[in-house]
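The next block holds one structure in the form of structure tokens; read it before the comments.
Here the complex is missing one protein chain, while the rest keep their positions.
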Amino acid sequence: MAIVPIKGNWWNAPVERTEALWIGIALVWAIIMFFMMPYWHMVGNQNLSTEAYKVTPDAYEAKVDAFVEKYQVREEGDTGIPVVKPPAGGDVYLLARQFEWYPIVELEKGQNYRIHVSSMDVQHGLSIQPANINIQVHPYYEMIFNATPTDAGEYGIVCNEYCDIGHHTMLGKLYVK
Amino acid sequence: MAEPENTGAGEGPEPFMQQLLNNPFLLLFLGVLFPSVLYTIWGIIEVASIPVGQ
Partner (left out) sequence: MSNFRTCPETGFKIDLDAEKLIKWNAVTGVVFLLVGGFFGLLVALTRWPSVHLLPADLFYLALTAHGVDILLVWIIFFEMALLYFCSSVLLQCRVATPKIGWLAYWLMLGGAALGNVVVLMGESSVMFTSYVPLKADPLFYLALILFAVGALVVCFIFFGTLVIAKREKTYEGSIPLVTFGAMVAAIIAVYTIASGAVILIPTLLWSLGFIPYVDSLLYKVIWWGMGHSSQQINVSAQVACWYAGAAVLFGARPISEKVCRTAFLMYILFLQLASAHHLLVEPGLGAEYKIFNTSYAFYLAVFGSMVHGLTVPGAIELAQRRKGYTKGLFEWLRKCPWGHPAFSGVFLSIVIFGFLGGISGVVLGTEQLNLIMHNTIYVPGHFHATVAGGTTLAFIGISYWLVPTLWQRELAMPGLAKFVPYLFGIGISGIALFQMGAGTLGVSRRHWDMTFADSALTYDYPAAAHLLMALNGISAIIASVAGAIFCLQMVLTIIGKKKAAPAELPAAPQAEAIQGHGHGGGLAVPGTFVLALVFLTSFVLYYFVNWKYLSEIWILS
């Protein structure tokens, strides 16, 4: 029994058939699951870029402000959040801070964009709903990934990394036309 | 209640893998070494390799 010591050369005892069979099956499944990941890198359409740079919040905010100034088309809401429409194939700059996503962007369906994201203060979670795309946002790091929206509509940007007391009020917006 | 089966577990020197598995300190060493190198140190190198932006 498993609660008493075991004498003898137990390593040499033959393995019973059910266990041997299951071991074979489990190993095959393990290898299949492992290779799914590099496989998806080769043929799949959803992979997270590893492009990132160390940056200071001030320097990053300057890039965001320049982006907003260049491509702003209107404002929205009582707080006057700028809505920015970048050119297709261009760079999109988003920042996260306690407790807002800035700015609101308007993208075109089927077009690729280079999306930059960083935080001004603590960690935040970029959660684009209802697409359910979830990416972690750090201060002092600028992450860049390519995204092609596949469905038109109005998306919410939820924050899903706890970022202190106003965390649940942090909600942005993203349009895909 | 004797089980008259040859389990091959009786005589002879202790098999090598059995000796390894019977050595708690060797296992402790491996159990700390593997994740420290493969996860922690490799991870630190990954973070340190992130380039500075322009």
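By written order: A and B. Residues from 1 in each chain.
As a working rule, a contact is a pair of C-beta atoms (placed from the backbone, for glycine too) under 8 Å apart; a residue touches a chain by one contact, two chains touch by 3 or more.
Because the structure is a prediction, the values reported are computed rather than measured.
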item	value
Touching partners, among the displayed chains, of the absent chain	A, B
Missing-chain contacts mapped onto chain B	3, 5-7, 9, 17-18, 21-22, 24-25, 27-28, 30-32, 34-36, 38-40, 42-44, 46-47, 49-50
Those residues of chain A which, in the complete complex, touch the missing chain	1-11, 13, 15-19, 21-23, 25-27, 29-31, 33-34, 36-38, 40-41, 44-53, 77-79, 81, 100, 112, 121-123, 125, 127-136, 138-143, 145-151, 156, 158-165, 167-173
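Convention: only the chains that are shown with their structure count from here on.
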item	value
Mean-CA-position distance for chain B and chain A (Å)	33
Residues on chain B engaged by chain A in the complex (per definition of touch)	7-12, 14-15, 17-18, 21, 50-54
Chain B-facing residues of chain A, complex	8-14, 52-55, 59, 141-142
